[in-house]
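Here's the structure we're looking at; comments come further down.
All protein chains but one are shown in place.
Moving on to chain A:
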């Protein structure tokens, strides 16, 4: 709900600029918003690969695929000179992930914005998840802009608007705009390094082989422990019959732990590697 209410509020206040920046606000999936569901027919945020954006629309094309092509026309086209310079997509998660910026590959501008936001919000966990996928296969909305990132903030239940989470989202956007304005006005941001997380794999729930129903819940020690190192032997599931299932893999960092929307995509949690990204300074081209 954070993104829905923030965009609605800016549209009500007719916010279309911040300093010299021109801002376009969009409610990406209005029918889903109206019924307060993730999507109506298919997940909009998986529809932005090059292949899906160029596939022909027929009578049976799901709503979200059509909408993705509309959004691509309005905010892109993806990969072209006409695309938005920066596309920010606001999300919430039921997982205890704090504030995460999610972006494709090591976009230098994104790394600087992340570092800037992190440095100005020291009392909040601010992290980056970098998706190492070529642009053509990038499936989410922010890949349509020349630069783009998703802001994923949690924990917040679906359908709930928490003031503390809303305030975090708003603050991080204000900081992103601040950075961009300083960048545009000729400021050089110096080289540095940041920690970031990169996806390794997803882990599903234990399931009944006959029915496919889950047979365990995320273990209380893993619940809400996003980004805390998971070691071999640590508990990950507690079955309904009382058995503890232990983690049997490489030491890694869990995230999206118990995200509501991922039950259907067979993900109890994802695992990431932590890396240190070193990056050069950045300044606007003259």
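Everything that follows uses one rule, which is that a contact is a pair of C-beta atoms (placed from the backbone, for glycine too) under 8 Å apart; a residue touches a chain by one contact, two chains touch by 3 or more; residues count from 1.
The definition used in the following text is that contacts and distances are computed from a predicted model.
Q: Looking at what's absent rather than what's present, what does UniProt name the missing chain, "Elongator complex protein 4", "1-aminocyclopropane-1-carboxylate synthase", "Phospholipid-transporting ATPase" or "Aspartoacylase"?
A: Its UniProt record gives the name "Aspartoacylase".
Q: Who touches the missing chain here, A:9, A:70 or A:195?
A: A:9
Q: Which residue from A:52, A:214 or A:277 sits in contact with the chain not drawn here?
A: Result: among the candidates, A:214 touches the missing chain.
Q: Looking at A:66, A:162, A:228 or A:274, which makes contact with the chain not pictured?
A: Hidden-chain contact among the options goes to A:162.
Q: What residue numbers in chain A mark contact with the hidden partner chain?
A: Touching the missing chain: residues 5-6, 8-9, 37, 94, 155-164, 166-167, 213-214, 217-220, 223, 238, 240, 258, 260-261, 263.
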